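Apart from one protein chain that is not included, each protein chain of the complex appears where it belongs.
All chains are identified by letter, namely A and B, in their written order; residue positions are counted from 1 within each chain.
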Amino acid sequence: MTTLVKYTKQSPSRRWSWLTDPLAALIRDRFALGGLIILAIFFLIAIFAPLIATHPPFESAISDTGRLMRLQPPSADHWLGTTTFGQDVFSQFVLGFRVTLMVGVLGAIAVGVISTLFGVISGYFGGWVDDVLMRITDIALSIPTLPFAILAVGLLGPSINNIILVIVLLFWRNGARIIRSAVLTERERVYVKWARTAGASHVHIIRCHILPNVFRVIFLWVTMSVAFAVLTEASLSFIGLGDPSTTSWGQMLNTAFTSGNLRSAWWWVVPPSLALVMLISSLYLVGRAFEEHANPRLRAK
Amino acid sequence: MTLNTHETDFDRKLNAKPPVELSVRDLRIAYATSRGPFRAVDGISFDVQPSSVLGLVGESGCGKSTVVKSLMRLLPDGTQVDGEVLLNGQNVLAMTDGALRKTRWNKIALITQSAMNALDPVICIGDQIIESIQAHENVSRKVAWARAESLFTLVGLPTARLREYPHQFSGGMRQRAVIAMALSLNAGLLLADEPTTALDPIMQDQIMSRIRAIQDRLHRSMILVTHDIGLVAENCNTVAVMYAGKIVEMGPVEQVLVAPEHPYTIGLHNAFPRMLAEGEERPPLISIAGGLPNLLNPPSGCRFHTRCPFATDRCSAQEPPLREVQPRRSVACHHAGQAVDFRRRATNPETWATAARGTS
Partner (left out) sequence: MRAYILRRLLQSIVVVFAVTTIMFFIFRIVPADPTAMMVERGMSEEARQALLKEWGLTGSLGTQYVSYIKNLMVFDFGESFFYKKPVWDVLLPRIVNTLWIAVPGLLMGAAIGAGLGMVVGWSKRGSATERSGILVATIIRGTPSFIIGIALLAIFSSWLGWLPGFGMGDANGKTGIARFLQGDFLIHLILPVLAITIYFLPENLLLMRSGVAENRTEDYIELVRAKGVSNSRVAWHAGRNSLLPLITWLFPALAETIAGIVVIEIVFSWPGIGRELVMAVTRQDFPLAQAAFFLLAVMIVVANFAADLTYGKLDPRVVYR
């Protein structure tokens, strides 16, 4: 992963270029733009999910004759049909946007903050802090991710909080490494050295010189972390270790799978699958544009 | 220097190949850039007679490498190349891909400046040499390897080192290996693009005398690209001086270097140290102030007028054509007739200083 993030210098004189340059690159890249649009729509749906949902997600529909409406195909009342328990698929699906994006965003922000903290401290100050941190990541990187998540969630109990905790435990390590190597490059730049000899404080140097220049690396890592977090949550839920009080997409697929309806009830299976693919792919497309923009060897002349 | 190698039949067969005659006509090259076409080379013509050496000089960025690469069609996709590159009368620019593939290395070979990554880093040097042989000649690996050994001997490298990788070679050895590779099929035309720039002076001398010795023996036609006038004097028959994508002066080396007529050539001449005659006083080294113009938006008239100390109004209004001033001698300057006066004034640093002030 580390080697993928190459690194170019930005002119220190253009104050906002650290933010505007990458954004401009994202908008120029058609794939990334498509990804951004999908992400925006997903966020809107997540925010307004309770208004959009037509039924309470766990309410079982009962027909006039008093029978459970199991596995109904899409109809005017149930736009995406019903589950094997007679629950409304559409409402579960729409509320799933919320759960998924919440896990993704909260997880990624926590990962981003911790990675940046460790990466900057380790890269900027070096010394024993750096040594210790690098040894820890060496070890942490040998831990198989999902098996660890399975064990941890299995032991701690399946809840959204625990899932987010596990995501943070899993993904800070790669991020810290990547950000650290970016900081290392930045630290050696002439203007950073000048600032140092001119007596600027560490905090000032980090805030004004280091952070803006490693911003794209942090942003790239946070973007990827959203994807990893969503993927981890979905996988855990699909396995059956999801938070039973929510309706995430992974969980919907798990219920469909364990109840043996994976092959027949397409209306139950296709929407969450498609949404997961669109969400994660969009994040990767945005991340890819960022990576490419940061890599001078790949940028067109 | 003697070049005693043990010649195989295959060596003898290749050594019998004739040199090539090159004729370039109105070559124009425009790189595709995000800000539009970049006309790196703008209408140049020159010839290389069989077994002669043409020196191509000019400051960095004037388009020398672009010319050289175009002769083998090595420019990046999307580059616009017009004109004719005639190799023994055959136009390289119009060749089919198959014909081009056969022409490369067989008729024209390239000696690049051997920076660290001129050779494939993960393949041993011997294999890289025999790759070039086996791409064109239906010979066994053993024969090709024997050829590579005699080439290594020719350039003064121990044959055992054929099995080593580029990173195990010093800069000078890599350069020799690149030369050996260029000689692998004894192509009729050798293109040497700044073959010694990356090396220290002693190594430069060694490599150049090696190239000279090979040239004396094999009589290849050759283009030597350099920004070192000294190398041109020692190695070339003819010299073409380039400025901003155009040839500004061309002619026999004795004439151009002793009595340059174009102000840019005069300036270049001033900028380089040369051997002094006994008792002669060392003249000051004067460099031409300023840099190359931006070719996305080239200056009007003479492209050199922004830096030329002798520029007049006419120079910025009208472009001087490359005119033959004597047989085989051409100059692109409106005031070429005043060359004697220019050369005298050019020895005075003050002349160049005013030009610099005029442009800033």
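The criterion applied here is as follows: a contact is a pair of C-beta atoms (placed from the backbone, for glycine too) under 8 Å apart; a residue touches a chain by one contact, two chains touch by 3 or more.
Quick caveat: nothing in here was measured; it's all calculated off a predicted structure.
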item	value
Missing chain: touched chains present in the view	A, B
Of A:83, A:145 or A:247, the residue in touch with the unshown chain	A:145
Positions on chain A contacted by the hidden chain, ascending	1, 3-4, 31, 138-139, 141-152, 154-156, 227, 231, 234-235, 238-241, 253, 257, 262-264, 266, 269, 273, 276-277, 279-285, 288, 292, 295, 297-298, 300
Chain B residues touching the omitted chain (full complex)	69, 72, 74, 76-77, 97, 100-106, 109-110, 112, 115, 117-124, 131-132, 135-136, 165, 167-168, 178, 181
